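Presenting chain A:
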Amino acid sequence: MSKIHVTTTVNGDEVEYLCDPRETLLDCLRDRVGMMGVKEGCGTGDCGACSVTVDGRLVCSCLMLGAEAEGKEIGTIEGMADGDQLHPLQQKFIEHAALQCGICTPGILVAAEALLKKNPDPTETELRYWLAGNLCRCTGYDKIIRAVMDAAADMREAS
Partner candidate 1 sequence: MALDGSKPQFKLLGTRPNRPDGLDKVTGRARYGADLNAPGQLHGAILRSPHAHARIVSIDASKALALKGVKAVVTRADFATGLTGDDWNMQENCMAGEKALYDGHAVAAVAATTPLLAKDAAKLIEVEYEILPHVTDVDEAMKEGAPVIRDGAADYSVPDGLHPNVVRYYENGKGDLEAGFAEADLIVERSFKTEAAHQGYIEPHACLAQLGTDGQGELWCCTQGHWFVRQMCTAALGIETSQLKVTPSEIGGGFGGKTTVFIDPVALALSRKAGGTPVKLVMSRSEVLRATGPTASASMDIKMGMTKDGRITAASGVFRMQGGAFPGAPVDVTTDLAFANYRIENVHHVGYDVMTNRPKQAAYRAPGAPMAAFACESVVDEMATKLGIDPLDIRLKNGVVEGDRSTYGPKVKKVGLIETLEAAKAHPNYAAPLGPNQGRGVASGYWMNWGGDTSASVAIGEDGAVAVTVGTPDIGGSRASMALMAAETFGIPYENVRVHIADTASLGINEPTHGSRATFASGLAVIQSAKECIQKMCVRAAEKWDIDPDAVTWEDGFAKPSGPNAGDFEPLSIAEIAGEMSDTGGPIAGHFEANPGKFGGSFGTHVVDVEVDPETGRTTILRYLVVQDAGKAIHPSYVEGQFQGGAVQGIGWALNEEYVYGPDGRLQNPIFLDYRVPVASDLPMIDTVIVEVPNPGHPYGVRGVGETGITPPLPAIANAVAAATGVRFTELPLSPPKVLAGIKAAKHA
Partner candidate 2 sequence: MPEIHLWSGLRSLADGKEVVEVEGKTVRQVLDDLVAKHPALAPAIAAGVSVAVDGEILPSNKAEPVDEDSEIFLLNKLRGG
């Protein structure tokens, strides 16, 4: 089967890849672009481990085809820190012990950042519903919620 040539932007860098028409964006990001921070937990859009942004919108990359990334701006966990400067969310996740095994962490960070861009001052309930598409089996979410609320408060103060 002939492959499709895709030109896209990942974390601000232009990248090109050839992909099978059946390959998901998740497959392409991991296997063709090397963004191994994007995780697969289900492949069916139910766990959020594969969360990325596409033109600023939060997307499950397992539900989008790699070929559909043509001309888009993709954001992954690898692009979250500013050089050696961690994003406040990343910093707060470490401080609050908001991860145990950490496999859900990249997806949750990307999803939380997308929320705070839209709504810098979410209530706990808003945050819990926003993150309802991101499964974490280890933490029971308590420390994740606290870390995001704390990061949001810091970011509001800083802005």
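In this text, a residue touches a chain if its C-beta (ideal position, glycine included) is under 8 Å from a C-beta of that chain, and two chains touch if they have at least 3 such contacts; residues count from 1.
Selection criteria: all candidates are chains of the complex that A comes from, given by their letters.
Treat the numbers as computed from the prediction; the structure is a model and nothing was measured.
Visitor: Can you tell which one of 1 or 2 makes contact with chain A in this complex?
Guide: It is 1 that touches chain A.
Visitor: Which residues of chain A touch candidate 1 once you look at their complex with the stated criterion?
Guide: It comes out as residues 20, 22-23, 27, 30-31, 35-44, 46-47, 49, 76-78, 80-81, 86, 90, 93-97, 99-106, 109, 125, 127-129, 131-146.
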